[in-house]
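I am attaching a structure below and will ask some questions about it afterwards.
A single protein chain has been omitted; all remaining protein chains appear in their positions.
Presenting chain A:
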Amino acid sequence: MPQSLDDQYSLGDSIVDMGGGDGIDDPVQDNRPRILIMGLRRSGKSSIQKVVFHSMNANDTLFLESTNIIIKEDFQSFIDFHVWDFPGQLDFFDPTFDTNAIFGEYGALIFVIDAQDDYMEALTRLHDTVTRAYRVNPNLFFEVFIHKVDALSDEYKIETQRDIHQRTTDELADFGLEKVSLGFHLTSIYDRSIFEAFSKVIQKLIPQLPTLENLLNILCANSGIEKAFLFDINSKIYIATDSSPVDIQSYEICSEMIDVIFDISEIYSKRTSTRNDSGMSQSIKSAIQPTTDETASDASSLVRLHNDMVLYLKGVNRFLALVCLIPSDNLEKHGLIDYNFQCFKQAITDVFDLKRLSIERRLEEDIDDDDISI
């Protein structure tokens, strides 16, 4: 009996090490959440993936090739993901593709719409995709990125978002899928909005999110911190933040601070490998070599801003760093803040260990099951 394409011939992932794994080599079939980036052709899917996960310069995405196959990549951080970038020309609900293998795993489906173009065709495809994917896997999270909004004025942005939201909910209601909740985000690769949007998507996929938020809340309350973000260093996506509302400018400044600090630290770090000057920006190369090693877990940095706020960065572990905005008055109790941070770090490590232990236990159970079956 002929097997379908992806099932029989899924040739493994192209693994891009985003900062070292946690030592467990999981195959594709494990329970890692999967993020699918779909959309019409030329909507910006590959650019998003490159900018966010490979730290590519946004202007360099002009020279990206058209994607012809599904590019599967690994995103390793506090939590491990797969990110799949789809070519826009193919219809993946064709019977020759194994829709179960593609859409069946736990994760999120991000649909990218080009806001600068006429989006009616995109909407048709969106409705089509959502209805069919929901049929295959009702547990998928659906997100819509209204992309390339950097050239639009503010009113136009809001207008577009409202329009798309309206049409989509109407369409889905016609199909009887009111309970499908879609998240809408206005994004652009030329500013931080894409990172913010991605952060929100990933947060939906982290089961430990409430715990992390709680920890951050406690930390902030007891240390006089105004806003804290727990960042993944390589991709600049924040995993968690405390409960106060997120202001996009604070997010921007925190993520830029991480860039600056780690770029400066590169100057003074040991040269472990040679860099070649390729045509593309060097940030791509640096993304592939782990920029975080042991020093990241002990990193600490402080930047005083003009508005009497202080940006305080503390490395948590290999992948994560805490960046907080503290009013400069509160910084007088520096030692207290550091002590609180140590507790926080310990708590994060415990959560991390718990996750690892549960995976190990699950692996053992699988092995035991295999033994029994033999």
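Note that in this section a contact is a pair of C-beta atoms (placed from the backbone, for glycine too) under 8 Å apart; a residue touches a chain by one contact, two chains touch by 3 or more; residues count from 1.
The criterion applied here is as follows: contacts and distances are computed from a predicted model.
Participant: Missing chain, UniProt name, options "FAD-dependent oxidoreductase domain-containing protein 1", "Acyl-coenzyme A oxidase", "Folliculin" or "Presenilin": which is it?
Facilitator: Matching "FAD-dependent oxidoreductase domain-containing protein 1", "Acyl-coenzyme A oxidase", "Folliculin" or "Presenilin" to the record, the invisible chain is "Folliculin".
Participant: Check each of A:S66, A:Q166 or A:S358 against the chain that is not shown and name the one that touches it.
Facilitator: Within the whole complex, the residue contacting the unshown chain is A:S66.
Participant: Since one chain isn't shown, list which residues of chain A touch it in the complete complex.
Facilitator: 2-3, 5-6, 8-9, 11, 14, 41-42, 59, 62-66, 68-71, 87, 89-91, 94-96, 116-117, 151
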